[in-house]
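Before any comments, here is the structure.
Every protein chain except one is present and positioned as in the full complex.
So that you can tell them apart, the chains are marked A, B and C in the order they are listed, and the count of residues begins at 1 in each.
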Amino acid sequence: MSHAIETTDLHYRAGKSFEIRDLGLRVPAGAIYGFLGPNGSGKTTTIRLLLGLLRPLGGTIAVLGHTMPREQHTVFRRVAYVPERPHLYASLTVRDAMALHAAFHPRWESAIAQDLSRAFELDADARVERLSKGEMGKLLMLLALAQRPDLLMLDEPTDGLDPVVRRDVLMALIDYVSETGATVFISSHLVHELERICDWVGVMDRGRLVAELPMHSFKNGIKRLRVRNAPVQPGDAPFQLLAREVGDGLAGTEVWVVRGWLPTMHQYFEGVGATLHEVVDLDLEEGFVELLRTARAARR
Amino acid sequence: MCRVLLALLLVTGIAGPLGGQAAESREARLARLRARYAELQARAERQDSLAALRLLVRLDTLRAAGLTVLTDSAQAPVLGSALAAFEQQARAQLGALPLDLLRDARVIVRFGNAGPGWTRLITEDAQFLQIRGAVRGDDLARQLRHSLAVVLAARGGTALQQWAGADLRIFADPAILLEATYIELTTSPARPARACLGGDVPACAVALDLAPLTDPRGWYEPGSARAVVQRALRLQTNDPAVAPRYRACVEDADLTACQSLLQSFPVPRLSTRAAVTVLQRAAAMGGNQAYERFFADSTPPIRARLERAAGVPLDSLLGEWRAAVMAARPEPTRVPRRSQWTAVLWAAVFAVAAAGSTRWR
Amino acid sequence: MFAQIFRMQGRASALGVTLAAVAGFMVPIMAVQRAGFVNPSGWDIAEMLTMVESAGSLFPLLAIVLGLLLAVAAWSPDHRGQHVYALTLPIPRWHYVVLRFAAGTVLLIPVIAAVWVGGLVATDAATIPEGLRVYPGTIALRFGLAALVAYAAVFALAAGTKRTAAIIFGTLVGIILVQALLELAAIRVDVLRYTLLPLTDWPGPFEMLFGRWMLINV
Partner (left out) sequence: MFDEIDARSPIPLYDQIAARIRLAVAAGDLEEGQALPSVRQLAARLRINPATVVQAYRALAAEGFVEMRQGSGTYVRSVSPDRRQRAREDQAQRLARGVLAEAARLGIAGEDVARAVQRQLGTERR
């Protein structure tokens, strides 16, 4: 099974305002796939579609090789879900929640549960409805990992948590993943965190998948060039000029954002009588922002 | 969402049983009104029916079971088969018919119209039978049996009418009447009835008004007297004539006060329905001519006529009668098996409906 | 799996079930007491039986309340979480619903037992006159079936979406409105008789709830 998750022209509409059209996700098995996108771009909706919680209008969804939502309950034996809004039964205590989850998940491993429960310092007798946001985040991750999934669907698992809790949760996640090689599909607004742990990136914008590629090719695919007395017309540049602005440094320098830059492309600038001052790599966040800007510009 | 559910279910939950009871009482009131209306209308119709019959319709005269039956000639064929069935049943139940008693008894059977799909049979005594659809032989036979009983009651003397009722339902199914009598006996507060239930046969005679009350303690035991007074007079507690004695009897358990109030009450005898079961029992014991002997002379007291009809002394008749009543004790109320299965089935149906409910939220 | 669901649902309805059990135990005793069968001073049996019957009408009410309580206890946790937890369990939806239903059904048992024991205690303490019988077993069985059907009906309603609940509630109110309008317009058509009343007689579902509940009878 080459891909943990694979959808072909997935179509979904909620009311008149929002629509997901011909969405083609392909999440490689074993990857840690970061799912980026501004608010309202359909990230949570997509995750709920992948889990068979929402009924698509068209298209196919395959999770771990099973078609969804038909083989949903067999898939859930191997998929763990951490939703954006906590979904546990409020009246339960932490111990009950763990016991209930264990009863339903055949691959549950109490060793993992106990270790994480200690590591997270969770109070077994606390009631779920009275857990803090951090404690809830830890509990949800504990339940997800203790069921030994092959795929973790995490919808903003650490957003809104304080750094210490975030560190504990991510450490547990990475520790589990590096041990089992499980696939992770994680949506988050904490781009720097995704930058550290993801090796794949998917970017959603207004219900469409605008980019899906490995992290490193995403990051060095887009560069910021510092050019002095740049030509007015880029002409037949070997790269794609996404945007250009007046530089804030020395007079006469411009900042060009380009895609598909290769080191050999220096000669172009000599050719047009400009001097390439500097090639700046963008981090994931800048790349993401630029990508969105150009994607929306292209579609206008 | 839960709040909506709760409100919805409370409404159906509360309204259900109450609605059910309210509907029943409304039902009963409707039926009584309809009966009253029909009765008045029938009486009016009877006044003019004789005159109308003579003028408009050729009368056919038929004879059955000693009765002269007059009816519209158009309906004569239907009446023919019914009369045969009627005669056969009457003979079976009455044995030798008290023919001289029925000599000039005439029963006019007239087919009135009572609205779409309903036919009404009106007989001389303004009794009527409302039948849905076409008139079938056994409806007519039942009506004629009823008329015969009324005629017998009318001719059987006023004592018999008071004792066993003007309709004298001797043709009714004894089993049903005996069961009703059993319930009457077990729920009556009167001392003789309770004693009769306990096996004291002479007390049965008193309860059936076939013997005078000799027990000095009166009709009621002290507690029962108080209970009866309380139930009967609880709405007139502020009526000056009754109030003081009522309070004395109910609050202070003053028996004499209770007794004095009870004087104005009707004597707690068993109903005419119970009396009919005695007559039926006597006929059963007396063989073929029992009714003839019973109706031959209406002057002696009922108990003597019963003894003559049954051919046994009253106590042994009542002993038999009491045995029959006790044997007619209704079955203990059970949840019928089919209802049990239906309930479980419905629970399963609802569960399956729930399991099948859509999973798209 | 069932044990966990049962623990959760049991704890959620523990208070309700206990109260219902206490009520179930008291109703027969109160019925017999009020009707005067406990060291009776005198016999007015017709009246006493009517009082037994009127007290008996608390049984169907208790059955409905119990059914309501258990069904709500079964479904309110899921409704609060938009059913997401249940829908992401590795078991088919019907299996989950059956577990929920079974848990609620088991929780009926203590109340039915209470009604039965209450009936036995009440009829034991009562002085039963010649000719009358006691029916603690029949009442308990009938109460059990009535509560089961009531529970199942509300369970199905609560399991459905808001839309189905609205539809059912709407038709119910609609029928009652039509009947009221007809009566206003003095048109003598008994709509209820052909729509709601059949539900209350055999083979309708709510036959058990209606009719006479007589702990002591002929």
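Rule of thumb we're sticking to: a contact is a pair of C-beta atoms (placed from the backbone, for glycine too) under 8 Å apart; a residue touches a chain by one contact, two chains touch by 3 or more.
The model shown is predicted, which means the values in this text are computed figures rather than measured ones.
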**Item:** Chain not shown, its touching partners among those shown
**Value:** A
**Message:** Can you say which of A:60, A:114, A:178 or A:267 touches the chain missing from this structure?
**Reply:** A:178
**Request:** Please pick, from A:10, A:165 or A:198, the residue that touches the omitted chain in the full complex.
**Result:** A:198
**Complete:** Touch rule applied to subunit A and the missing chain gives residues 32, 167, 170-172, 174-175, 177-179, 192-193, 195-199, 216, 226, 249-250, 277-278, 280-281, 283-285
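The definition used in the following text is that only the chains that are shown with their structure count from here on.
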**Prompt:** Just how far, in Å, is the C-alpha centre of subunit C from the one of subunit A?
**Reply:** 52
**Request:** Can you check how far apart subunit B and subunit C are, centre to centre, with Cα atoms defining each centre and the answer in Å?
**Result:** 35
**Asked** Which integer distance in Å separates the CA centroid of subunit A from that of subunit B?
**Response** 85
**Overlap residues in subunit C, where contacts from two or more other chains coincide** = 82, 87, 93
**Request:** Name the residues of subunit A that each touch 2 or more other chains.
**Result:** 53
**Request:** Using the touch definition up top, name the residues of subunit A that touch subunit C in the complex.
**Result:** 51-53, 73-77, 81, 83, 86-92, 96, 99-100, 103-106
**Message:** With touch defined as at the start, can you tell me which subunit B residues reach subunit C in the complex?
**Reply:** 1-2, 4-6, 8-17, 19-20, 23, 182-183, 185-189, 194, 197-198, 220-228, 231, 253, 329-330, 332-336, 338-340, 342-344, 346-351, 353-359, 361
**Item:** In the complex with subunit B, residue positions of subunit C that touch it
**Value:** 36, 40-47, 49, 57, 60-61, 64-65, 68, 72, 75-76, 79, 82-83, 87, 93-94, 97-98, 101, 129-133, 135, 138, 141-142, 145-146, 148-162, 164-166, 168-169, 172, 176, 192-193, 196-197, 200, 202-203, 205-210, 214, 217-218
